[in-house]
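With one protein chain held back, the other chains of the complex are shown just where they sit.
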Amino acid sequence: MPSLNMVKALNLALNEGLREDEDVVIMGEDVGQDEGVFRVTENLLKKYGRDRVIDTPLAEGAIVGTAVGMALYGMKPVCEMQFSGFAYQAYHQIEGHMSRYRNRTRGRYNMPIVVRMPFGGGIRAIEHHSESREALYAHNPGLKMVVCSTPRNARALLLESIRHPDPVIFFEPKAVYRAFKEEVPDEPETMPIGKAQVVREGSDITLISYGAMMRPTLEAAADLTDDDGVSVEVLDLLTVSPLDTETLTKSVAKTGRAVVIHEGPRTCGVGAEVVARIVETCFYHLEAPVRRITGYDVHFPYFAREQAFLPGADRITHAARETLAC
Amino acid sequence: MPSLNMVKALNLALNEGLREDEDVVIMGEDVGQDEGVFRVTENLLKKYGRDRVIDTPLAEGAIVGTAVGMALYGMKPVCEMQFSGFAYQAYHQIEGHMSRYRNRTRGRYNMPIVVRMPFGGGIRAIEHHSESREALYAHNPGLKMVVCSTPRNARALLLESIRHPDPVIFFEPKAVYRAFKEEVPDEPETMPIGKAQVVREGSDITLISYGAMMRPTLEAAADLTDDDGVSVEVLDLLTVSPLDTETLTKSVAKTGRAVVIHEGPRTCGVGAEVVARIVETCFYHLEAPVRRITGYDVHFPYFAREQAFLPGADRITHAARETLAC
Amino acid sequence: MARKKITVDHKLEYLAILDEHGKIDDGLDPKLDDNTLLEMHRLMLTTRLLDDRLLAMQRQGKIGTYAPIRGQEAVQIATAMTLTPDDWMLQSFREPGVCYYRGWPIHTIMQFWGGYEEGCTVPEGINDTPICVPVASQFPHVTGVAWAMKIKGKETVALGYIGDGATSEGDFHEALTFAGVYDVPAVFVIVNNQWAISHPREMQTRAATLAQKAGGYGIDGIQVDGNDPLAIYVATTEAVAKARAGGGPTLIEAVTYRLIMHTTADDPKKYRDEADVKVWEKRDPLIRFDQYLRDKGLLDDERDAAMRDEIKKIIKEGVTQYEANRDVDPRDCFKYLYEDVPEELKQQAAEFDAALQREGVTIGH
Partner (left out) sequence: MARKKITVDHKLEYLAILDEHGKIDDGLDPKLDDNTLLEMHRLMLTTRLLDDRLLAMQRQGKIGTYAPIRGQEAVQIATAMTLTPDDWMLQSFREPGVCYYRGWPIHTIMQFWGGYEEGCTVPEGINDTPICVPVASQFPHVTGVAWAMKIKGKETVALGYIGDGATSEGDFHEALTFAGVYDVPAVFVIVNNQWAISHPREMQTRAATLAQKAGGYGIDGIQVDGNDPLAIYVATTEAVAKARAGGGPTLIEAVTYRLIMHTTADDPKKYRDEADVKVWEKRDPLIRFDQYLRDKGLLDDERDAAMRDEIKKIIKEGVTQYEANRDVDPRDCFKYLYEDVPEELKQQAAEFDAALQREGVTIGH
């Protein structure tokens, strides 16, 4: 079991995807010769050649649009958007075709496409390089919206996404890319899409998050246990759509209290959906209002202000304490 | 006070906007010579000429993108997207610039742009002509997201939007375009952006909706009163972002029960946000879980199936009864 | 060290073979055999009669808004006839004739306009895509399909259609950029019918021709008389052969005219002069081809009448099939979205089912 950072773990999954299925191709800006601006595609061009690892011209709409065409012909493209902030240029292809083709043709054409994109703040990047808009894709029928949070689940979820018959938007928290290492099994490992994970068990309160926010969330959980003697359950959603309501319900029915945490804007964000689901499925177990610790409804600040802006463990413990005090 | 349908009422507001401010221009596909595919821009080219009412080539991205340029220069473009389903082609300009320019330049440049689009189902249209994705824009910081529901508020809100210094996405429920007439004052009338309206007062339950769904919602309210003797309060959100939490809170704090209704997909929709706000502000007044009657998380069906698909008064009364039974 | 004119070094041509009086340019005559000529005629006539029928069905309330194609039959049939079944055809939304030629059942074509997803259910074995509503968005797919063919080492071709208006969309540009760079076996057909709803071609771009846009992508371009089935056939045959042989993509502009409204919801009197329409009515591809075949002795009134009867029978059968399949189950909107229906959708499906039962709706249209 090698110990890998997330970049290497993702690279491993891509390598496995390319190796096990000839129809898998990788395409995007600077993914070949340059091996990706974050080096996620390291060595892949060398290993698989120009027909499998494709440096495209600079046009996100056409990356997804031509991937749709390739998928129609039976291939399984794995596209990279260099940053999630440039995926809007492809949104009409994602919404209009990638998410619709199967339904439109009543299953005649599948869209086994993965669109990978680094998202989120924390790496001192310029404008349009730090946002979190998973809710855009969660709101879009026909897509699966996956967010990894550690090297191991990144590899397992990406490999599963590549094998998946339906289109997957795959968000990679770039603040985690090189933040830490984790043991990743040698043998191909996958995790199911649509399943949340209980990453810490507890009985007093549930903290719900995903992506880079898992780290301050787990930190807050540890603080709450250490400092306040609270038993904290922590869920990593992993798939934001379809949401794993069952795991959510089970946990909150037990704890009666929840805080949901994400970086993206609050209004109509994933947090809103989580609250609505909890209300629908365990209203009578709720002992306190479910709180949201999220990015505010403003544009992600330029990086001089980002550390102050990003939700950290303090804000989460504070919200948890307020929830516990109800 | 003429009695006008929504198309004529919108036309009135556009006419007033053009008349009172030389910097206002209208631009879009077929808005000039053809007077709009729904005739919302009737007579305007004749009256104001080619420099004020502009037939553009077929490219939504450039309609919004050039409007951003015009706004930089001090003009106030009112853009039409022929159908909201084609606004994705412009999403990168809406998200990337229209919603950001003021913040980015710390107020040096305003974006007094209105992007009008017909949305929603019910008119037997082909694919991409029936969806409701107001949540996309509500989730996008820097935009105001307005939805009119009757001729009178359509005129008042559109005129206000044209005068508004910040960018407004203006959704027009095309199922209402010619559905009924309403008296509309002769003198320019406006309604504030960001204020919901209590359109029916009641004390037992709050029904919350907007756009075309106001009609089945009001029908349901009448049925519940007539058949069940229930006192129903009905809110028309009118602006879905920023949401009028105050009016929402006041109503639900009073009734303790609520159902939120919209056509768009459920996950991360406006309904989710409404539920989350209610939980945040009046959790202790809630007597029952807040229910959502919405479009399902699938693509809007082709029109042979749309009447069955669209939420109607039955579904709303049913949800209300369940809520009241708690 | 210079001030010099740049010459763009790509093939850019104009081609016309059969004039509006049915007179052929002998030097350019592709010398198709009689059967092929008669088949071309039969297919164009079928397209015309099918179009008429769909218009009538709209007026009868049997289908919804319909986008007719009168006047554009030649570009449909003469391009489609150059393809083999292994080649791919990616349509815009005004190609019923192409679909018919490619083997789509007539009732499937009708179903799209009737509001049924069944109209997008491409029959197994036919390598086509269904109607694409957001204009130009199908063009990157053409490039993608062709690119996949090239990667897989196939000697097949992807051919796509687009309107003149749609060439202004970014998707057009990106599709041709990628097609040029990867030198894919694609043929891009612009059906320049002079109008994008009410917007005339001259106001769509300041370029004198749409064909010359090819130069911006370093690929060959050709403008053809889009009402001349022989010119279209020749140009497309060349483009397809070139693509098949690994010679890369071609952009074809077929100059034709929409003789009728944009859709049944449109009133062309608001934006164009009926006199212009009259001019183009004389250039109708059916008139000139009919004349040509008669001059050649391949057609007379009797054969024409027999052919029409036969076609009408086929169309009528399509209508019957269409009518017989109008009951649909609205609950199946959950069924095809994903290969496996996720739990949350199953619950929504159950919710919908319960609602329909309460409302007394189960199936219907």
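Labels A, B and C are assigned to the chains in the order they are written; within every chain, residues are numbered from 1.
Operating definition for what follows: a contact is a pair of C-beta atoms (placed from the backbone, for glycine too) under 8 Å apart; a residue touches a chain by one contact, two chains touch by 3 or more.
Bear in mind that the values here come from a model prediction, so they are computed numbers and not experimental data.
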Fill in: Chains on display which the left-out chain touches in the complete complex
A, B, C
Fill in: Given B:G17, B:G36, B:G65 or B:P173, the one touching the chain that is not displayed
B:G65
Worksheet entry | Option touching the unshown chain, where A:P141, A:G271 or A:P301 are the choices | A:P301
Worksheet item: Among C:T205, C:T237, C:Q291 or C:N325, which residue is in contact with the omitted chain in the full complex?
Response: C:T205
Response to the item:
Of C:R70, C:R102, C:H141 or C:H173, the residue touching the omitted chain is C:H173
Worksheet item: Residues of chain C in contact with the chain that isn't shown?
Response: 1-6, 8-9, 12-17, 19, 25, 28, 168-174, 177, 180-181, 183, 203-209, 211-213, 215-219, 221, 223
Discussion item. For review purposes, identify every residue of chain B that touches the missing chain, sorted by number.
Written reply: 25, 51, 56-57, 59, 61-62, 64-75, 92-93, 96-97, 102-110, 141-142, 144, 165-166, 194, 242-243, 245-246
Discussion item. Contact with the hidden chain only, please: which chain A residues?
Written reply: 29-30, 33-35, 37, 55, 57-62, 85-86, 88-89, 124-129, 266-267, 296-299, 301-306, 308-309, 312, 314-315, 318
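Here, only the chains that are shown with their structure count from here on.
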Worksheet entry | Cα-centroid distance, chain B relative to chain C, in whole angstrom | 36
Response to the item:
Chain-centre distance (mean CA atoms) for chain A and chain C, in whole Å, is 40
Worksheet entry | CA centroid of chain A to CA centroid of chain B, Å | 30
Worksheet item: Using the touch rule from the top of the page, what residues of chain B touch 2 or more other chains?
Response: 85, 88-89, 127-128, 267, 297-299
Worksheet item: Which residues does chain C have that touch at least 2 chains other than itself?
Response: 117, 120, 134, 170-171, 333, 337, 344-345
